[in-house]
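Yeah, one chain of the complex is gone here, protein chain that is, but the others are all in their spots.
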Amino acid sequence: MSVAERETVDLATTPLRELNQRLHDLAGDAHGPRRWRITNPNGTHAVACGLDAELEVEIDGHVGYYCAGMNKTAIVRVHGNAGPGVAENMMSGRVEIDGDASQYAGATAHGGLLVVHGNTSSRCGISMKGVDICVRGDIGHLSAFMAQTGRLLVCGDAGEALGDSMYEARIYVRGEVAGLGADCIEKEMRPKHLADVAELIEQAGFDGVRPEEFRRYGSARQLYTFKIDNAGAY
Amino acid sequence: MCGIVGLFAKSPEIERDLGRHVAAMLGQMSDRGPDSAGVAIYREPVAAGFSKLVLQHPDLAHDWESLAADLGRMFGGEPSLERRGNHAVLVVAAEAAETEPFVRAHHPEVRVMSAGSVIEIYKETGRPEAFIEQFALAELSGTHALGHTRMATESKVTTEGSHPFSTGLDLCLVHNGSLSNHGPLRRLLQRRGIEFQSLNDTEVAAGYLTWRMREGADLRTAMEGCLEDLDGFYTFAVGSAEGFAVLRDPIACKPAVMAENDDWVAMASEYRAIAVLPGASTARSWEPSPATVYAWERERVA
Partner (left out) sequence: MTAWMEAALAAGWRPGEPDPALRESYLYDRTVIAEIQRAAREGIYDIRGFGAKRKLPHFDDLLFLGASMSRYPLEGYRERCDTTVTLGARFAKRPLELKIPVTIAGMSFGALSGPAKEALGRGASEVGTCTTTGDGGMTPEERGHSTQLVYQLLPSRYGMNPDDLRKADAIEVVVGQGAKPGGGGMLLGHKISDRVAKMRDLPKGIDQRSACRHPDWTGPDDLEIKIGELREITDWQKPIFVKVGAARPYYDVQLAVKAGADVVVVDGMQGGTAATQDVFIEHVGIPTLAAVRQAVDALQELDMHRTVQLVVSGGIRTGADVAKALALGADAVSIGVAAMIALGDNAPEHEQGYRKLGSAAGFYDDWQAGRDPAGISTQEPELAALFDPIAGGHRLANYLRVLTLECQTLARANGKSHVHNLDADDLVALTIEAAAMARVPLAGTDWIPGPGAF
């Protein structure tokens, strides 16, 4: 599709409320442009949040907090960096960040795919509930904290306390893990996990990484019911 | 809670327009800090043997001339006097170690905002936009500056409760977060001779740094001491004559973004405060790691 076929909104001159309302008005069977370009975000918060239609939104620049928060079915691509909470609580769709993402990337998200081509800072995938998150670079400390379900793929390194108190989510890391959180252990990579990683790499469109290079981490399941011997972990 | 900003000039153009850029950064942080605003700007170093004091009095029509004359009688020469809002900048022909205590002892009617050879601290209650205008921040130039917008958590909204806090000569601190052990720490520092003007948790952190450095620690060591002795959530930015330093606590929940290009190094609570700087969209940006002191000093950048 050529650039001319995108509805363009310049956040330097258009109020955010107007942009988000126009995007929300396209929910359901509403008529209107499906492809959008947003310019000059300049760190604005809550850009393209709450989308609920099969839209394609390109954002030229850096966004602030909660870009594409609670996204449903839409495809959002940020040609820049994203602030805290990008794609938080996403339900479905795809959010892609060309640069880095700040804290809480993909926090509590239930579905869809979040791709970060750069690095994320702390708490990537915190409390994730079914989303797939793929990071080409590194992730910060306390990532996948209390991660319930979903998959986190990290091509670079992971910071301290990875997967602390996690439930059934799956974590795949290719680089170094600075430290594991409470009840998180390394697990065996079996054929179905290699297939998992292959699928995630392909969906994310990452080059230069192979499934065999990844290690798997998950819950040791020792904190699922209280046992006196584990009192120290609380 | 709050917004903090920091800007360190690497080029003459940024130095010349420093105040204007810091004002734009502060403006972006007023949502998260509506109660008061403040700036510490490093500019116009005084000659050796001189000191610069920034004093405040709530009354705009305060008789600063008499105070300046008093300082002249005590220390010789004719102290220069510049008014900025309800603050006054005085340059006196003696070291700050003498002039500051003199003012505190003989002029308790005014507040000492900063003392040193290059620092100027301005701070006041009210919305940041009003502060910027009141102090004509945009016309100032300087080498580096820290700014702060305040949302008071557990202490009153007052001038003395605003940031930046002066921790010592040419030193200042701004803080985003909330300390949980500031009560006992304040009492301990008071017993060690540090005085406090407010019940603000940030003032305790500032007092802590002053105390550590008085006991011989350098700035970096004193800041690393925060990791041991302060409890709570914090992003700190500390200014000194040479530059500034940034530290986040180990849990690192409070935000911090840094960016750098050939012309400047900047720090802010939110990216949109950095976005207003020239060349921001192509600057390298990153987030400081927790429990790590980052420092920039003028000697290192030619």
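A and B label the chains in the order they appear, each numbered from 1.
Basically, a contact is a pair of C-beta atoms (placed from the backbone, for glycine too) under 8 Å apart; a residue touches a chain by one contact, two chains touch by 3 or more.
Note that the structure is a prediction, hence the values are computed from the model and not measured.
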Touch criterion as defined above, residue of B:Met1, B:Val46 or B:Ala130 at the omitted chain: B:Met1
Candidates B:Gly177, B:Gly239 or B:Pro290 - the one touching the absent chain: B:Gly177
Subunit A, residues in touch with the chain not shown (by the definition above): 16-17, 20-21, 24, 45-46, 49-50, 52, 64-66, 69-70, 72, 84-85, 88-89, 91, 103-104, 107-108, 110, 123, 126-127, 129-130, 145-146, 148-149, 165, 167-168, 223-226, 228, 231
Absent-chain interface as seen on subunit B, which is shown: 1-3, 31-35, 151-154, 176-178, 233, 253-255, 269
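Following the convention adopted for this analysis, only the chains that are shown with their structure count from here on.
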Inter-centroid spacing, subunit B versus subunit A (mean Cα positions, whole Å): 37
Subunit A-touching residues of subunit B, taken from the complex the two chains share: 28, 252-253, 255, 257, 270-276, 281, 285-287, 289-290
Contacting residues of subunit A [partner subunit B, same complex]: 42-45, 61-62, 64-65, 80-81, 83-84, 100, 102-103, 121-122, 140-141
